[in-house]
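Notes follow the structure.
For chain A:
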Amino acid sequence: MEKVHISSQFDADLEAVRSRLLQMGGMVEQQLRNAMAAYITGERELVEQVRSTEDSINMMEIELDDRCTHLIARRQPTAGDLRLIMAVIKITTDLERVGDEAAKIGRIVGQMHDSGIAKLNGFSDIHVAANMAVGMLKDALDAFARVDVVAAERIIKQDRQIDNEFRSLLRELITFMMEDPRTISTALGVVWIAKALERVGDHAKNIAEYVVFVAEGTDVRHSGGPADTAL
Partner candidate 1 sequence: MVIPMPNATPQPAQASSIKAEIRDFNFFYGNFQALKNINMGIEEGKVTALIGPSGCGKSTYLRCFNRMHDLYPGNRYEGQIVFYPDNTNLLAADVDPIEVRMRVGMVFQKPNPFPKSIFENVAYGLRVRGESRRSVLEEKVEQALHGAALWNEAKDRLHEPAYNLSGGQQQRLCIARCLATDPEMILFDEPTSALDPIATASIEELIDTLRGKVTILIVTHSMQQAARVSDFTAYMYLGEMIEYGKTDDIFVKPRDKRTEDYITGKFG
Partner candidate 2 sequence: MTMPDTSAIRALVQQHKRYDKMFAILGLLCLLVGLFTLLALLVDMGIRGVPRIDWGFFTEFPSRRAANAGILSAWVGSALVMLVTAAAAIPVGVAAGVYLEEYAGKNWFTDIIEINISNLAGVPSIVYGLLALGLFVYQFNLGQSILSAGLALALLILPVIIVATREAIRAIPSQIREGAYALGATRWQTVHDHILPYSTSGILTGVIIGMARAIGETAPIITIGALTFIAFLPPAPFSGNPPAGLFDWLFSPFTVMPIQMFNWTSRPEEAFQINAAAAGFVLVFMTLGMNGLAIWLRYRLRKNLKW
């Protein structure tokens, strides 16, 4: 059974920061889902929603960083508490970037639908990659909530899969473009979307690495295999 701090206020402050971070994560997840849903349905409202929510996510980044700064100044956290707060600060940055990627996807989707070039026929579709990316993000946030090292390590390995998925998507799209130059605009749009999703996977991996740091104190970043050579 986890012991609590003698200062109940400290416990409350730490818990508030954690749940705010998970809240931000949930919002970012939803942004991604909405952006990908807009890709399929072309609904203008979804695109608009993604665009307008972007601001709140940025505000949350500022708020979380401010809270963490004050926690460090006020409480001089050590050991696990210190690692947790460091991780929160870093995860906040990664989440904000995922939010940016989601916004980018929204913009591109908006432009594609406006120009009427949304659909590629016979394209295996980007949804596998999308689900993989969103799934990784969700799993990473869950792993953080539960401080689950096993799940985190699984996610770190999964990033390779997304990279492979992106590479095969790229090959397929290049084939499309070579066969029919009229599809180039659409295909390029899909490439940018796929790239954004690949980056989401990277951020999810980062989050998983911080989870390992919080739980065990080891920094496992940059210790994997050769850097991904996707593009």
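Behind the choice of candidates: all candidates are chains of the complex that A comes from, given by their letters.
Just so it is clear, contacts are C-beta pairs under 8 Å (C-beta built on N, C-alpha and C of every residue); 3 or more make two chains touch, one makes a residue touch a chain; residues count from 1.
Treat the numbers as computed from the prediction; the structure is a model and nothing was measured.
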Check: Quick one: in this complex, who touches chain A among 1 or 2?
Finding: 1
Note to self: Which stretch or stretches of chain A touch candidate 1 in the complex?
What the structure shows: 5-10, 69-70, 73-76
